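Only one protein chain is missing from this complex, and each of the others stays in its spot.
Let's look at chain A:
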Amino acid sequence: MTWDELQPMLLPACWDTLYMVLWSAAIAVVVGLPLGVLLVLTDSGGLLRNTAVNKVVGAIVNVGRSLPFIILMVALIPFTRYVIGTSIGAEAAIVPLAVGAIPFFARLVETAIREVDHGLVEAVQSMGGSTWTVVRKVLLPESLPSLVSGLTTTAVALVGYTAMAGAVGAGGLGDLAIRYGYQRFETNVMLITLVILVVLVTVIQLLGDFTARALARRGKRASGA
């Protein structure tokens, strides 16, 4: 396949991949962040100690984490059809991608928040702060660099998942690589999509690392030394 033939397919494929990653990452943040916070708060020794809630949420997250993505995708087809109206295409792929990313991110949020010094929580409680205040003014801002790192890891994993989703007709770079590179032995298509995926992952990682470091430095040595 020549470059002229490939080019018109490449751009939409890139766009599809980005579209799927961004939307599913956004959904993972919106749902996974509160879940991660809830896991910490309801833990024994947490501010909202609640064994039942903790066990249930923990179990859901664990099950979600342990299902291989390819199986999750197939299993969710009826659900996806119900929500989106179809189970094919980038939009439909966002459903299993988000469902897979939510528990993944929730665990990373949990770990990040656990690392916040309990002394800070007590300081805010001693000022008369409520649990909600503690979450808003202490837990989230203080763990922000770790949360950004967690989001980066999630986004990188999602790039991998979109490629897999391509195998079942989600579109995107994975779809291109499988249809042309694998099934039609177009080695150059395979190589180009590979390079683009590597570049994409690298850019996400660098961007995430940079942001996390900038945020962490704010609290360390802001004078630029």
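As a convention for this text, a residue touches a chain if its C-beta (ideal position, glycine included) is under 8 Å from a C-beta of that chain, and two chains touch if they have at least 3 such contacts; residues count from 1.
In this section, contacts and distances are computed from a predicted model.
Of "Acetolactate synthase", "ATP-binding cassette domain-containing protein", "Fe-S cluster assembly protein SufD" or "4-hydroxybenzoyl-CoA reductase, gamma subunit", only "ATP-binding cassette domain-containing protein" is the UniProt protein name of the chain excluded from the display.
Of the candidate positions A:Met1, A:Val31 or A:Leu48, contact with the hidden chain is made by A:Leu48. Residue in contact with the omitted chain (choice from A:Lys55, A:Arg184 or A:Arg218): A:Arg218. Interface note: of A:Leu22, A:Ala59 or A:Ala123, the residue touching the hidden chain in the full complex is A:Ala123. For chain A, the residues touching the chain absent from view are 47-49, 117, 119-120, 122-131, 133, 137-138, 141-142, 144, 215, 218-223.
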